[in-house]
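Excluded from the complex is one protein chain; the other protein chains are retained at their positions.
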Amino acid sequence: MYDDFANPWTIRLKWAYLLAVVFALLMPVFYTIGISFNLHGFGARIYEFTFEWYRVVLGDTLLVISLKWTLYLALATIAATIPMALLSAKFYKRTRRKVAFVALMLSPLFVPADIMGSSLLVFFKNLAKGFAWLGQTLGVGWFDGWFDLGFLTAVIGQIIYTHPYAFIVILITMSRYRVQQTEAARACGANAWQAFWDVEFPQIRVGVFSSCAFVTILSFNEAVRTALLKGGFDTFSNMLVAQMLNIGMSGESYAMAGIMSIVSMIVIGTVIVYTLVRAERLERRARAMAEPVMSD
Amino acid sequence: MTEPAAKAVEVVELGKNYGSVTALKSVSFSIESGMYYALLGPSGGGKTTLLRLIGGFLRPSAGRIFLHGHDVSLLPPNRRPTSMVFQNYALFPHMTVERNVAYGLKLLRVPAGDIRDRVDRMLAMVGLEGYNRRMPHELSGGQQQRVQLARSLVLERDILLLDEPLASLDARLRKDMCLELKRLQEKVGITFIHVTHNQEEALTVADRIAIIADGELVEEGSARDVYETPNKRFTAEFIGDNNVLEGTVSDLSANSATLDIGFAKIDVPAPGVTIRTGERAAFSIRSELLRIAGRNEDISDSWQVVPARYVEDVYLGLTVSHLVQLPDGTEVVARVMSDSGENGRFEPGDDVAVGWPANRARLHLA
Partner (left out) sequence: MTPTTDRGRDLPAPPDRWRRLLGEDGIQKWVFYIPVVFFILFFAAPMALTVVWSVFERTQFWMEPGFTLFAYENFFTSARAENYVLSMLHAAAAVVISFVIGFPIAVFIRRRVTRAAQHRVILLFILPFMISELVRVFAMRPVLGRNGVVNSVLMELGILSEPITVILYSPLGVIIGDVMSFLPFMIFAGFLALEAVQNYIFEVCDDLGTGRVRLFADIVLPLAAPGIFAGSVFIFVNSMGVALVPTLLGGPGAVNAGLIANQAIVALDFPLAMAISTIMIFTLVLLLYIGHRLFDLTKILEPIS
């Protein structure tokens, strides 16, 4: 909404405030990145640009392995979360018990990391013991190691964490989709899957891709649940927490923090730029559509 | 398998509810093959529900649907011999006109060359030659609806369902499209079922009309019958511009009933109607059949005449509506062509008489 009578200076002042808040939120991160390129680290009087810390970090085999685990974890989480979020969004559209369903799907947002992590940890430990007991009772080895802490439990923890975000993003994209088009496809002879794949998916693809990006980032950044549920391996963020707690503010910690924020910014920056470009295109199309609407 | 005698559509005791809300109560009717059939009624009356049940977009809560004699009640839309034209927004926005029309054929794995021919022929038929490469958003509303028609008709299914296809077009275009639809149906010869809340649209296109309201089939008949001799009071009130008066049956003869409406006794034709004296009943008379005269003028014997007071005239362009008030306070409308100048000689407050041909009134049971 635009008000022709508003005082332009008040508006400018408000914009300045808004940008100041954005700046305040981002400044610490950029400051940290800045430090990570200083040979002398934090608090030094002189600034000497260097890649030294990054060289140290990327030269550390353990850290590189942890990056690999982070990548696997993110891929597995995407592979599970995105299809599930699509199913959830479709389910939401057709169910009549929307409130109960959404409450279930979104409540993980409201359970803090450490609480959810602890509960899941105890849950999986019990589950593993339960399956071990079942196998023993039946005298078979099939159930050995089910839900032992490890990659699978870490992935489940991450799905629970990332799914609400993916669900919301896909749902918002889907809300712009007109169901008549699916019906029209069905009337043309498509079955449910063909209607989805040929007609609906191309129109919600952007939402699906951006939720992929979100899930990647969330999975990449997540440290607490993974730390509790991971079992034998470490992700990059786990290593960073350990580094920060054990060694304190070393040059490596700054470089690791730098890597984490740069990766996030690249991924999310791409999504934002893409979204903006697309929004621009859609807007132009919308303007074109607004002109001749429904009249000859 | 298709029995030649089978009706295109036969609906048996069909019902649909959403939880505790009943959208359609036990409706039964049938549609002959090759008919242009309209489902007409007020919005929220269940006509779209009925159409969507026939198309397979809803699952019936009760009853059965037979299309050409086959029970399709539980089949999904893609396995029924129907195709559907929607109100709007139903073109695939990411496909060109050509790909929209070709979509159904592609699913049937029709060879590409055939597809192109059939699409071109169909686009020509709906008057959109050369629009193949356009995107839906580059088309006007009327053109979009034509593409939808082409997309459905190209499949050569037996039954075309149209769900308020013209509702989002402006009045003038709607009129043109009505005639076009009618001609198109005559050309392709398949059954059209057209849902609308617009009586003019229904009367223009349809061979037969079903009036649907409150989840029930009120009345069904040819367009002319429904307009001229509605059986149900609801129909009379919904279609055309009718005056409805209520009274008590005071006398009965073989082919007519006498209704006491308080200040007068009115004879209404009632052939074959079972009714007893003392019952409440109503009758309706179309406004264009009413004539207004001075109190003491002679009006033909075959006319029913009651005293009234002239209220005012309302100019409507093609016609003028003259409002008069009956002794019990009800207002009735007499409508004449504007150019005729008829009824124009009265002033508000004048005592007049209003009359109509006695044999044109229609009795409606309570």
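So that you can tell them apart, the chains are marked A and B in the order they are listed, and the count of residues begins at 1 in each.
Just so it is clear, contacts are C-beta pairs under 8 Å (C-beta built on N, C-alpha and C of every residue); 3 or more make two chains touch, one makes a residue touch a chain.
What you are looking at is a predicted structure, and each value in this text was computed from that prediction instead of being measured.
J.: Of A:Ile11, A:Leu138 or A:Ile247, which sits in contact with the chain we cannot see?
T.: A:Ile11
J.: Out of A:Leu73, A:Ile204 or A:Ala223, which residue would touch the omitted chain in the full complex?
T.: Touching the chain that is not displayed is residue A:Ala223.
J.: Which positions on subunit A touch the chain that was left off?
T.: Looking at subunit A, the ones touching the missing chain are residues 1-3, 6, 11, 14, 17-18, 21-22, 24-29, 31-32, 35, 42-43, 84-85, 87-88, 90-91, 94, 98-99, 101-102, 104-105, 107-115, 118-123, 125-126, 156, 159-160, 163, 168, 171-172, 175, 191-193, 214, 217, 220-221, 223-224, 228, 237, 240-241, 244-245, 249, 253, 257, 260-261, 264-265, 268-269, 272, 275-276, 279, 283.
Rule of thumb we're sticking to: only the chains that are shown with their structure count from here on.
J.: Please compute the C-alpha centroid of subunit A, do the same for subunit B, then give the distance between them in whole Å.
T.: One centre to the other, that is 54 Å.
J.: If we count contacts the way the header does, which residues on subunit A are in touch with subunit B in the complex?
T.: Touching subunit B: residues 96, 178, 180-181, 183-192, 194, 198-199, 202-203, 285, 288-289, 292-296 of subunit A.
J.: Where on subunit B does subunit A make contact in their complex?
T.: Interface residues on the subunit B side: 18-19, 55-57, 76-78, 82-84, 86-94, 103-104, 107-108, 137-144, 148, 151-152, 155, 161, 168-170, 173.
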